[in-house]
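A short write-up of the structure that comes next.
Just one protein chain is left out here, and the rest sit where they should.
Chain naming follows the written order as A, B and C, and within any one chain the residues start at number 1.
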Amino acid sequence: MAEFIDLRDAIARHVRPGMAVALEGFTHLIPHAAGHEIIRQGIGELTLIRMTPDVIYDQMIGMGLARKLVFSYAGNPGVGLLRRLRDAVEHNWPVAVEIEEHSHAAMANAYEAGAAGLPCAVFRGYLGAELAEVTPTIKSVTCPFTGEDLAAVPALRPDATVIHAQRADRAGNVLIEGIVGVQKEAALAARAVLVTVEEVVDDLEAPANACILPHWVIDAISVVPGGAHPSYAHGYYDRDNPAYTAWDGIAADRDAFRAWMEAHVLNATPADFAARVAPLRTRP
Amino acid sequence: MAEFIDLRDAIARHVRPGMAVALEGFTHLIPHAAGHEIIRQGIGELTLIRMTPDVIYDQMIGMGLARKLVFSYAGNPGVGLLRRLRDAVEHNWPVAVEIEEHSHAAMANAYEAGAAGLPCAVFRGYLGAELAEVTPTIKSVTCPFTGEDLAAVPALRPDATVIHAQRADRAGNVLIEGIVGVQKEAALAARAVLVTVEEVVDDLEAPANACILPHWVIDAISVVPGGAHPSYAHGYYDRDNPAYTAWDGIAADRDAFRAWMEAHVLNATPADFAARVAPLRTRP
Amino acid sequence: MTFSPDEMMTIAAARMLRSEDVCFVGIGAPSAACNLARLTHAPDITLIYESGTIGTAPDVLPLSIGDGELCDTALTTVSVPEMFRYWLQGGRVTIGFLGAAQLDPFGNINTTVVGDYAAPKVRLPGGGGAPEIASHSGEVYITMKQSKRGFVPKIDFFTSFGHGTGGDHRARLGMTTKGPTKLITDLALWEPDPETKRFTVTALHPGVTREQMADSVAWDVTYAADVAETPAPTPDELEVLRALKARTAAAHGAAA
Partner (left out) sequence: MTFSPDEMMTIAAARMLRSEDVCFVGIGAPSAACNLARLTHAPDITLIYESGTIGTAPDVLPLSIGDGELCDTALTTVSVPEMFRYWLQGGRVTIGFLGAAQLDPFGNINTTVVGDYAAPKVRLPGGGGAPEIASHSGEVYITMKQSKRGFVPKIDFFTSFGHGTGGDHRARLGMTTKGPTKLITDLALWEPDPETKRFTVTALHPGVTREQMADSVAWDVTYAADVAETPAPTPDELEVLRALKARTAAAHGAAA
């Protein structure tokens, strides 16, 4: 049952050291505010799951919170590589990070299987792809009708999934609109579901077939306007492209990175996000 | 590429004797007009696929067009049994019908696998259910990670799928709203896709995440207002509940059935559907 | 207030449900009970129909599992594949509410055929969602009227699995869900014996005799140590149920 609590309490209650955690959002609706809260609380030894570990995971990895990363594409979208992730993988700084790497198709299917309560996902994939040789969780099953070998990967079942969404109603039902990514699947696959939202409304005003998470699959909802920044919330504010570009320079240097995190994360609060998106708002 | 043609030509061009055909629609948006056109053209020896063969398949089976039926629930919704189907199965009248019976979960997964280009669907199902013993296409695969036996059924790949939808735009993109059932999957699983629509509009006025079939997955679109009657088209007209109830009496008797079919199908046209839904319209 | 056995059945079934439940609703008797619960003591219950409608709150009883009003009043409507994958198989349904054509004392259900599968005497509609509702729902409630034709020692076909031959049969097939835990009829309330899993009468509806029970069930009726009397319908329960039925009849016209 969805409980409306502030972000600090939501993270403290549901995200623990050593957990497997998915912060999802496919370019759109990335839960940056929740990621920052995890960083502030120093919750470490995490297995971080995410199709596209971008700036938010670069920050968490750079702060040494990740023991393992499960992913399919690690880049700063539209900019280039992730420099903190590279430093961890190439030089074990600040700590070594174990890698479990998949393709997008595999990760999407694995979340889907998790949501569907299955132990594994079956799909046609990895044909001739070398990941199948370096990732031990890629196996195969044989179609009992055609004899075709199909790829199989274990279902993803995060201990906690954290997402950002446009809005909740007062009962705690949550609406996601636009590029919905893999958030519904990641949420339904998880043992605990935390959602940050732009606002709480009386009526979701959702079309009949909208992507909605009912309140009874959600554990905690925290209202954090701007909580996706520098990602965006469709219908609320635009993507902060300069912030993504600037990250490349910040993350290039260990000291610059630490200083930036000190100023903008460790000594900041969820309430700061609203000001960050103020100039990007598309609706008041 | 979607071609706008009249229903007679659409059926003549894409539905041939001996084909495996799915007319889908889950209570809502059942393509009755298209089914009637198949009956008028006397296209027989069909393998009829449908999760819920109700009145429309009772009519096609009663007219002797079906060689085989693939299904998961055969009933007149809200009324009871299907008397023409029973007569075919119990007394081979007018012809014997072979049966391949599944559960809803299996059929839904099998369409999904067809849409996804897979040879089979894998799910957790049929536990302790006797269908697994009488339906030869129910097999199993073993999860390579947990060792669990999971059910497997062949993907459904109809030669043609026929659906009814609310509207198309002028490029031939089709919108389905409300109870969307399994139509998107049934369409994407098929070799040919035929759609009847209530109307053609300049702009679909669809929300961002609407259920839309792009014009390039559709073969033929025919405009048939009221084409779902006695089923309904959400936003256009209501379900004709008395017609469903009346069907029980009509189908109870072979002669009454033939006479009704003569009057309302064989000597009727797609244009007659508009008048049938006139009193049920919820928007003009 | 007087009441019919049918009304008692619906009201007794409704009382089993709680606001916290996520209920996968079969059409007919289950649908009336679930909506009555929602309109009385369980206003926040989540009702799911296999047509994809989640959190629906119809003002009148639907005639089919896919009536337009189910969608109009739902929180959201998903595709049928999603319904069966994420919501039922995903383990999110607390109560699967089923009816039956034939029922055996272990809660196994037949809605497929009377007679032999290959050459049936009566071809029934088939299982639909029931095989997986029975295995994936947290618990299964069954509601149907008692009759010797329906309550049989041995069903003709295992459409959906209850407790099989009893005991730990479900667990031996790998099922982790509870299976049938309540059977609500027009005459009584039944629950599986904790050991054998055979249905046992735990309460008789007001005025029902053991003789009536024996005459309406084709298996040997066993009784719990303490057999209660089902509390009679309250005026409020009856009033809400009758208003619901009246609205339904008015809405569906000749069909209701």
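One rule holds in what follows: a residue touches a chain if its C-beta (ideal position, glycine included) is under 8 Å from a C-beta of that chain, and two chains touch if they have at least 3 such contacts.
Model, not experiment: these values are computed from the prediction.
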Touching partners, among the displayed chains, of the absent chain: A, B
Contacting the left-out chain in the complete assembly, out of A:D9, A:E148 or A:E262: A:E148
Which residue of A:W216, A:Y232, A:W260 or A:F273 touches the chain not shown here: A:Y232
Listed residues A:F26, A:Y57, A:F257 or A:F273, member touching the removed chain: A:F26
Residue touching the undisplayed chain, where the options are A:I38, A:L85 or A:A190: A:L85
Residue ranges of chain B at the interface with the undisplayed chain: 1, 112, 115-118, 173, 184-185, 188, 206, 208-212, 214, 216-217
Touch list for chain A against the chain that is not drawn: 26-28, 51-52, 71-75, 77-79, 81-82, 85-86, 89-90, 101, 103-105, 108-109, 111-112, 123-131, 134, 148-149, 178-182, 184-185, 211, 232, 234, 238-239, 241-242, 244-245
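Here, only the chains that are shown with their structure count from here on.
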Chain separated most widely from chain C, comparing mean CA positions: A
Between chain B and chain C, centroid-to-centroid distance (C-alpha), Å: 28
Chain A-chain C separation of Cα centroids, rounded to whole Å: 40
Residues within chain B bordering two or more other chains: 123-124, 148, 178, 180, 211, 234
Sequence positions of chain C contacting 2 or more other chains: 71, 77-78, 85, 89, 136
